[in-house]
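Shown here: the complex without one of its protein chains, the others still in place.
Each chain gets a letter, A, B and C, in the order it is written, and its residues are counted from 1.
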Amino acid sequence: MNKDITFLVAGGDLRQVYTAKKLAENYKVYAAGFDNNIIDFGNAIYTDYKMQLPELVDYIVLPLPASINGVFINAPFCRNNIPISALAPLLKNGGTVFGGKIDPSTMKIFSKCGIDTVDYFEREELNILNAVPTAEGAVQIAMEEMATTIYGQKVLVTGFGRIAKVLVKILKGLGADVTITARKYSDLSWAEIYGCKAVHTSVLDDAISGYDLIFNTVPAVILDEKRLERIKSNTLVIDLASKPGGVDFDTAGRLGVKVVWALSLPGKVAPVTSGEIIACTILNILKERRYTDE
Amino acid sequence: MNKDITFLVAGGDLRQVYTAKKLAENYKVYAAGFDNNIIDFGNAIYTDYKMQLPELVDYIVLPLPASINGVFINAPFCRNNIPISALAPLLKNGGTVFGGKIDPSTMKIFSKCGIDTVDYFEREELNILNAVPTAEGAVQIAMEEMATTIYGQKVLVTGFGRIAKVLVKILKGLGADVTITARKYSDLSWAEIYGCKAVHTSVLDDAISGYDLIFNTVPAVILDEKRLERIKSNTLVIDLASKPGGVDFDTAGRLGVKVVWALSLPGKVAPVTSGEIIACTILNILKERRYTDE
Amino acid sequence: MNKDITFLVAGGDLRQVYTAKKLAENYKVYAAGFDNNIIDFGNAIYTDYKMQLPELVDYIVLPLPASINGVFINAPFCRNNIPISALAPLLKNGGTVFGGKIDPSTMKIFSKCGIDTVDYFEREELNILNAVPTAEGAVQIAMEEMATTIYGQKVLVTGFGRIAKVLVKILKGLGADVTITARKYSDLSWAEIYGCKAVHTSVLDDAISGYDLIFNTVPAVILDEKRLERIKSNTLVIDLASKPGGVDFDTAGRLGVKVVWALSLPGKVAPVTSGEIIACTILNILKERRYTDE
Partner (left out) sequence: MNKDITFLVAGGDLRQVYTAKKLAENYKVYAAGFDNNIIDFGNAIYTDYKMQLPELVDYIVLPLPASINGVFINAPFCRNNIPISALAPLLKNGGTVFGGKIDPSTMKIFSKCGIDTVDYFEREELNILNAVPTAEGAVQIAMEEMATTIYGQKVLVTGFGRIAKVLVKILKGLGADVTITARKYSDLSWAEIYGCKAVHTSVLDDAISGYDLIFNTVPAVILDEKRLERIKSNTLVIDLASKPGGVDFDTAGRLGVKVVWALSLPGKVAPVTSGEIIACTILNILKERRYTDE
């Protein structure tokens, strides 16, 4: 559409390659921070780590997370370190830097040069869309680990946030018998509207023994010793909560409960989609600015 | 379950009759403010407007709204006026008054006597559950007004709040081709996850001509003159937004656009369910107090 | 697309008007047998009952049923009788007559002139597509008759044929708790896969008391005296089976069971869709001939 708008995608893993390709469908995109120039970058223009671009760019896109140490770009596909400070001179006056989970040190490098940074990981729609690969990945793990179909199994999902909502949709399509446990009655009402059974967390101790498969989406130790002792012997637990996780892993190990702790699923099971979600989110931000300007 | 806990349901329409019946499945319930003692009150005990109860009660349940004028109970089924001030003496020490949309004057009558009032209409789960009869009622109207099936029709729903979410579920079950329009990208992402097309409000002027049926759930004039002029000649518009509504009704009338403004659907299409939702919400509040006490 | 292909739509009710309009989107269509020439026939050309066409046509489309008496076209919108025998001279050599439920006498009138008749009502896809307005109409009746939402109700559907399958899809979208009863285990397996409970007909006598709403789709007296005596007092029965119906109506009346016998729903609740289904089916038949010719 608009080849006058220019991006530099700098660093990242396979996801950023797809972010670059997606953006390059409609814009002029340089991709740097990937040693391997035989990766298919689509319409994006491959550039080595020295980033000698023939022009200044409107936008720079950093990975998720943008930097591990606040000094170099997070660029696992690149042997050379690329200092974050090398980016500012590549940007047009008034340009913007996008990045995921931007740390204060990185942010400061840009703000000192008067450059705006926008953290796309704080956008609600990115986190909603990322719930899709997370939920699919979780279901894939369940399929791989279980000797039964998902169809007909009694499945418990803890919480009814983004990931749980997408999980429910997939599990219902598979024909599972899904129960939601949550603390808020409003969450339980939604769970029922979406075809699930609903169990208030206050009575979960008693209910916990009735499930073949448990997905935890709540960042709190939901499966503590008392509950782990009561679950069925062959129940599979898939913990989707970020550290420290929602399971008392020591007790689970002692009791022989099978637990899979599945973190960072989007980048693992669907890097293409994850990269495209980042591209879409950035484009949404740009569209919003335009509406606001009008 | 517990006949030691006593309720007085005072005033209201058919919904409150069903609130009383639902509560009476497990508790001791008096029902007052209904002239017609031949209505089936189930296990609830019919009492006339003088409310001469043989005992003090734990809880009083007022209708939705609790009062029209802040002096008398809202009791459309009763010829006699029942002053709100007559209720306080019927309540045990430490008892609670539940009501919907309780006005400041009504609230003051109780607070002066040191009595707590709780507005069940402010509970999120009541509003979620009320979205169900609203959405069903809206679909019923569409079925009655249209000479086509809902199946296969192009349907636009504005907004993606509670009512819209339930509407989408029903419309997808019916096989409609559903589009959501909203301003927030997070709403549009959810709409897509739930199988809808998504159109940002900023481009609705162009898209508006493509629909056979439009449900408005947004309390703002979404269908203004410019958009009404562009919708198809036989499009049906069902406005679910409370006053002043989401349609420029004058222009719609002038242009011959068929608009149904459907308000207060839960009480009209499903009084039984609406009454039971109130009962469930009150019981949730009581359960929550118990957990908190523990 | 192809204005060289010509149709005459002769007789029928509102459905045939829409059959004519649909065909006229792509072909040249004459419409006769409707007195009221102010009906909007779209691109179809209005012609009075004398049918003085300026050309011979490729195809004649008769209504459903084609004739009531085997002599005149079934034309409820026309005061004049139109003899079926008047049609043959209007058809090109090798042309075809389409009609619904064509009786032997009507068929003979054409076959004597060497004209092929095709009964579109015998086409499987027409009967599948007609299940949609039937199921929607049935649900509309339930919504109108019940003081509860469909959501949360215990619903029994007898049989798992075309109408039952579409009903289930709609009822699940509405959030009903649906049970299928059938005699064949294969039907029960499908019912479970589509998210229903399944009850073999052999144990229906015991199960029958558990439902708020019953749809009968089976052309046999499923609800006999024994079963009617056991259903709950406020259960609504909607009988979709053609004559003699699936309910012992005398007993139902005596017992005060509320039964709605809903026949011929497609033409009543969705004449537009019903007419378009006929048009689509005729076009499918023509497409099939073309593939076969190739």
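As a working rule, a contact is a pair of C-beta atoms (placed from the backbone, for glycine too) under 8 Å apart; a residue touches a chain by one contact, two chains touch by 3 or more.
Quick caveat: nothing in here was measured; it's all calculated off a predicted structure.
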{"item": "Hidden partner chain, touching residue among A:133, A:159 or A:245", "value": "A:133"}
{"item": "Option from A:170, A:207, A:221 or A:260 whose C-beta touches the chain left out", "value": "A:170"}
{"item": "Residue of C:37, C:81 or C:189 in touch with the missing chain, whole complex considered", "value": "C:189"}
{"item": "Absent chain, residues of chain B that touch it", "value": "151, 172, 175, 192-193, 195"}
{"item": "Contacts of chain C with the absent chain, listed as residue ranges", "value": "123-125, 128-129, 132, 165-166, 169, 184-186, 188-190, 193-194, 200, 202, 281, 284, 287-288, 291"}
{"item": "Chain A residues that touch the omitted chain in the full complex", "value": "14, 132-133, 136, 139-140, 143-144, 146-152, 169-175, 269-273"}
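In this section, only the chains that are shown with their structure count from here on.
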{"item": "Leader among chain pairs (count of C-beta contacts)", "value": "B-C"}
{"item": "Chain occupying the middle, per Cα centroid", "value": "B"}
{"item": "For chain A paired with chain B, centre-to-centre distance based on mean C-alpha positions, whole Å", "value": "37"}
{"item": "Intercentroid distance (Cα basis), chain C paired with chain A, Å", "value": "49"}
{"item": "Chain A: positions in contact with at least two other chains", "value": "193"}
